[in-house]
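Yeah, one chain of the complex is gone here, protein chain that is, but the others are all in their spots.
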Amino acid sequence: MIKAYVTIAAISALLVSGCQSEEPEPAPLANGIIYCSEGNPDTFNPQLVTSGTTVDATAAQLYDRLIDYDAEQQQFIPALAKRWETLDNGTRYRFHLREGIQFHSTGYFQPTRALTAEDVQFSFNRWLDETSLYHPVSGGSYPFFSATGLDQLIQKVVKIDEMTVDIVLNNADSSFLANLATDFAIILSAEYAQQLLVNDHPEQIDLLPIGTGPYRFENYRKDVLIRYSRHPEYWRQGPGIEHLVYSITPNANKRMLKLVTGECDIIPYPLVSELNALNREQLIVTNEVSPNVSFWAFNTQKEPFDDPMVRRALSHAINREAIIQTIYYGNAELAQSILPPTSWAYDNKGIQYQYAPEKAKRLLKEAGHSDLNITIWAMPVQRVYNPNARRMAELMQSDLAQIGVSARIVSYEWNTFRRRLSRGEHDTVLIGWYADNADPDNFFRPLLSCAAVATGGNRANWCHPGFDQLLYSAIATTKPEERKALYQSAQHLLNQQQPLLPIAHSKRFQAQQRNISGVELPPYGGINFRLATKSTAEDETQ
Amino acid sequence: MPHVNLYHHDETPSPLQLVWKSFRARFLSMAALYLLLAMILLVLVSPLLAPFNTSTQFSDAIALPPSWVESGNMQYLFGTDDLGRDMLSRLLIGGLYSLGLPILMVAVSSLIGMSIGALAGIDRTIKYQSLSRLFDTLLSIPSFLMALIIIAILGTGFNNVAFAITLSLIPQFIFVTRNAVHEEWHKDYVTASRLNGCSKAYLLYRVILPNVTPTLVMQLTVSLSVAIMDIAALSFLGLGIQAPTPEWGSMLARSLDEVYLSPWSMVLPGVTLFVTIMTINVVGDSLRRALKERVNS
Amino acid sequence: MQLLDIRNLTVEMQTPQGIVRVLDKVNLQLTEGEIHSIVGESGSGKSLLAKAIVGFINPNWQVTADRLWWNGKDLLAMSPQQRRQITGRDMAMIFQDPNAYLDPNSTVEQQIVEAIPQGDVRGTFMRRRVDRKTRVKRLLHRVGIRDHEPIMDSYPFELSQGVAQKVSIAIAIAHRPKLLIADEPTTAMEPSTRLQIHRLLARLAVSQQMSVVLISQDVGSILPETKRLTMLYCGQLMETGPAKDILSEPAHPYTDSMIRMSLQTQQELPHKARLPTLPGAIPTLRHMPIGCRLGPRCPHAQKTCVKAPTATHERQRVYHCHFPLLVTSS
Partner (left out) sequence: MTRYLAGRLSVFIIAVFLLTVFSFSLNYFFPGDPITNMSGVRSFQSSYPLIMEMRGGKENIATQYMHYLHHLFTGNWGQSLSNGTPVFDDGIQHFVASMELIILALLVAVTLGLPLGVFAASRFRQGSDKAVVSLAMVGYSVPVFWLAQLMILLFAIKLGWFPITGQINPLYGVEPQTGSIFIDVFLSNSEYKAAALQDAINHIVLPVMILAIMPMMLLLRLMRNATQEMLQKPFIKAARARGLSEWRVLVKHAIPNALQAVLQQTTLLFSLMLTNSIVVESIFNWPGMGNWLIRSIFERDYPIIQSAVLMFAFVILFFNLLVELYHGWRFPIVRHEQYATR
């Protein structure tokens, strides 16, 4: 019997010593990066969604766009298109494609040719052309493009020759190139699409993706991981690692613990204050200004939220200062408008969303409501703009209780949550938005236009013809002064109507192991692993 | 010849008294019992005792450590959580959900389970025996799984969780009561009473019940600790009582996000839960022990 | 030399009501090969005496004696291990309820094999197995089980009481003890089985040169071969001596009543006849009378009986009584 105990002790000692061995990391660990993402992607085609989780997981990794936006230089730079020119008074753009760009070669598809104009044409027609065979595949809804009106703006895509493609617009639009440089305007492989049609599995184009990006798809297990490997024939400088794994970890606390134990190399949306309290030397927390906003949207198609007075009353009840302190730990700015202050169209003159519970009570009474029962839908995941929506909801719950409104917090798994949200099942919802490009339009049309009601992007289900009018006038003109004035009146209108209450503009945080470098956080959208490298202990000593 | 009673006769203690006697003899048992009673009392009067409303957020006292820590404040004895809510009040009121609710659920399920079990225990035919065998087999499915199924059907929410756990506790009561009653039913003294022409109801209440009471009380403690554990585990997983309600399990779950900033918000509900369950387990264990001593003596 | 020599053995029990003396200064002597019967009503401490001899005691019993010698060695002075070795080697005991004293989850064969001393079995591994088996069969035959095959593979709960008792005896005699204590081995058995067991014991005493202590509740069920008889009442020794003498001429009133009752129960009683029992009932442990414990029930009791009587030695007999029935010649 004693012997058995000795054996057990010996085994456990071995195990323990094994974990602490000083040996160099085995090769698979040394040339791979684990990114602990916060949720499952809906699909592997960013054209189909507006969800940041999906975009993070796919756009910059699997695909390329015709042009990219360089945030530092504040200009558009060539990507798949090596150059482009504007023709016909800004209603026709001609793109000259780069030669010899290879699509991914995987177990399910081997490309026989490089990128051509045909692929560009196919990719645009997928969401543009309702007669395209691929248009209805995977639901046939392209929320970003319909919300920004890009599908209305582009008249057609014309193939000029093998390496040249023209995009013809219905009218000149100042936000066109900005939208083209977003994560959504990606280029798919027409050849792959053709192969899938032959095999009668067109839906696989969004599940087993093929692109030209720095990584190619290996496999995906829901709730567990996405596995990518380096695209060996990538056309520009690629990553310094072989493997990239998205380890799906919705729980923020768990994500942080995994970073500490070294199971994650990079995590998004860290619990910043916790990490700082931990004070681990091998970890670094970076932050960047990010154009985003979190807001509390009222479902204006439901009683009693169709009454602006009720919406204003509820807005006055919320102590947003307290929210900034407890939820963001002070790492955010109180929002006075849906636009962040860094935007050139920002205006806060005469706009106020003050905390005034007494006024709120009075307004509510005037509107003829007492004993209001509402639901607050709080998203279950962390986003740049809101690190903990459920806790925020709890805070608001007690604020609302002060004015005699009882609120119930509702939350579902993220995909279910958004599905139900799109169906308008909510009373109010805590959600937010971060910009896909530098244009202020990106904060208005995808969020509050009547078109966005249909696509589900307009969480307030708020359709105001006057407001829409302002927005369309703003994009029709190219004069900045004129646009600014229009956007200012739009902001004032919003303040008056309050379909939503802006809460905060947060900084964007990311925590990572010290030995990871080259992971970019472009301000407009996602995360980019194109230049990611991992230095091993040996590299450091050299 | 008159028989002189030379020896004085003791009162023969009833089985219940015997158990109580040997239970009382142990310090630990009594300590646990008193602690349990004190906790139940505390829970009952918690709305009066709690210094603050559980949802009141003190924005000037966010994540304040307990008063015994240097930076603590006597106003908030156990500190405050990350939203500035008083921990002591939350723990006290949380007892209503974490201890009070389970007591209620156990009371309801024991009433139902014991009545069915007692009836089942005295009916005894071959057909019944094979049926009960089958029943026992199906009863081996844990109550937590049962509760999960019911929640999957009805959805989460306070009422559904309470209903689910109550329902899932009943089988154990049926099982234990039936076995205990059945065992007594076939003892010779019951047979004797039966031959004396006592009615079934009389037998059940006057003859059998006093003898099975300790066993049933023991099962009550077992079920209570199971119920507390189940409701806390469900809430911890996010399927039970939802966040703003100060249930200990859900308090624990949400405290995980700030373990390092405010460790007390995780330690306090955990310790409370642990002490509660342990007290109940000790009472149950002592009862089992006292019961065994009665049988042995 | 005396095989067993006990002087003034006292056993005290700790009960919630205080210390109770359950055996009060009992003496017992035993020579090799003799059959000795201990008779007493329930609660007389006869089983306890047997248990004290084999060291079968609970930790809360206090055993003291002027002398507790086995083969000239003081059992009380030994360490528990030594004592267990000696009793294990030299003594064996069988009980009223044989099934409870057999391991319910081992076969008869396994249990008998376990009792065979290791030194008895010789040879290689295979030989030893065969040897053990034949020894088991021989033992079973010796205790009167002829059909050994089914019995060997049986579990205790499959045996009838008589057979189980025989198996117990087989286990007991497997290591050829010098003393076999039989604690009411035949109570609750049907008469034919009882007779079988009794004969078996008597035969074994002779053939194995083994002393037998037979404990029983009434004088009528002792072995005819009994050499000496000891009467116990409430933990006190009443009378001891050669069985024949005592049965024919009881010196102690208690012995007398026991014998008369035994005779009476063997014949038909007339309607409404009084049983020749002593008045009153056996006192409970907690309420032992002082002095002679028979006192309150004794037809001859007088004031002096509140003092414990001293032993009267007469020829080979010893009795403790202030007013013996036997008028001594001296």
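So that you can tell them apart, the chains are marked A, B and C in the order they are listed, and the count of residues begins at 1 in each.
Simple rule for what comes next: a contact is a pair of C-beta atoms (placed from the backbone, for glycine too) under 8 Å apart; a residue touches a chain by one contact, two chains touch by 3 or more.
Quick caveat, the model's predicted, so the values are computed rather than measured.
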| item | value |
| --- | --- |
| Visible contact partners (per top-of-document touch definition) of the missing chain | A, B, C |
| Touching residue (missing chain; options A:74, A:112, A:131 or A:261) | A:261 |
| Listed residues A:276, A:325, A:402 or A:415, member touching the removed chain | A:415 |
| Residue among B:71, B:140, B:159 or B:196 that touches the chain left out of view | B:140 |
| Hidden partner chain, touching residue among B:77, B:119 or B:149 | B:149 |
| Where the unshown chain meets subunit C, residue by residue | 54-56, 84-85, 87-89, 91-93, 95, 97, 100-106, 114-115, 155, 157-158, 171, 175 |
| Missing-chain contacts mapped onto subunit A | 1, 4, 8, 15-16, 18-20, 26-29, 32, 34, 219, 221-225, 227, 243, 245, 247, 249, 254, 257-258, 260-263, 412-413, 415-416 |
| Interface with the undisplayed chain - residues on subunit B | 130, 133-134, 137-145, 148-149, 151-153, 186, 225, 229-230, 232-233, 236-239, 249, 252-253, 256, 259, 266, 270, 273-274, 277-278, 281-282, 285, 292, 296 |
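By definition in this document, only the chains that are shown with their structure count from here on.
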| item | value |
| --- | --- |
| Chain whose Cα mean lies nearest the overall Cα mean | B |
| Where subunit B and subunit C are represented by their mean Cα positions, the distance between them in whole Å | 51 |
| Distance from the mean Cα position of subunit C to that of subunit A, given in whole angstrom | 92 |
| Distance between chain centroids, defined by C-alpha means - subunit A, subunit B (Å) | 48 |
| Contacts with two or more other chains, residues of subunit C listed in rising order | none |
| Multi-chain contact sites of subunit A, meaning residues that touch two or more partners | none |
| Residue ranges of subunit A in contact with subunit B within the complex | 252-253, 271, 273-274, 277-278, 319, 322, 325-326, 388, 390-391, 394-395, 397-398, 401, 409 |
| For the subunit B and subunit A complex, residues of the former touching the latter | 55-57, 59, 62, 82-84, 242-244, 254, 256-261 |
